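Excluded from the complex is one protein chain; the other protein chains are retained at their positions.
What follows is subunit A.
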Amino acid sequence: MSKIEEVKVLVETGKSKKVAAAVQEALDAGDKAQDILDAMIASMGVVGDKFSSGEIFVPEMLIAAKAMSKGVEVLKPVMAGDVSNSLGTCIIGTVAGDLHDIGKNLVTMMIESAGFDMVDLGVDVPAERFVEAVKENDNVVLVACSGLLTTTMPALKEAVQTVKAALPDMKVLVGGAPVTQAYADEIGADGYATDAGSAAVKAKELIA
């Protein structure tokens, strides 16, 4: 098995304690950093698909994302300054009044693993804060809003409509337990995802 294949397997199986060494060995063997990164992104794509199809569950997805981040840490100094590999910046947050972060954190990991730079605004994010964050950061291509509670669905609607009013061309992705495709359509979101794996797929679709 080539070094780069080994990295892919380690990411896919979530071996976070072994990935850094494997990435370094791949670099030492002459593999290009970009190729290693692409291999890890491909692995996370497989992980996302397996999660969406029910083949694996949240723990396996989380440890895969953790493994990838360990590998990226090794690549970062090598790729410093090279922004050509980024798909752009995604602003993400849980909407105002909602303090739940697990769904948002899972989506953050998966979208980041797909090749985006993430700016996580945390929880209880006022609608205007999403707009400010787009203006404060470079190369923002996507805003992702999460809402877990039925009581915060109005805040999700406000967030989407505030972003769209201020930035009509900005793509907005929504998700959360009570959210449906019909509701996403109703509030004017560009995309909806049922889970973190499909959120990463949808994020790439929206900016294509």
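The rule we apply is simple: a residue touches a chain if its C-beta (ideal position, glycine included) is under 8 Å from a C-beta of that chain, and two chains touch if they have at least 3 such contacts; residues count from 1.
Keep in mind that, in the parts below, contacts and distances are computed from a predicted model.
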Absent chain [UniProt protein name; select from "Acyl carrier protein", "Assimilatory nitrite reductase (NAD(P)H) small subunit", "Methylcobalamin:coenzyme M methyltransferase" or "ABC transporter ATP-binding protein"]: "Methylcobalamin:coenzyme M methyltransferase"
Which of A:25, A:38 or A:60 contacts the chain that the document leaves out: A:60
Among A:29, A:42 or A:177, residue touching the chain not depicted: A:177
Residue among A:29, A:42 or A:99 touching the omitted chain: A:99
Listed residues A:2, A:85, A:137 or A:151, member touching the removed chain: A:151
Positions on subunit A contacted by the hidden chain, ascending: 14, 16, 54, 56-60, 62-63, 66, 97-103, 105-106, 122-124, 149-154, 177-178, 194-195
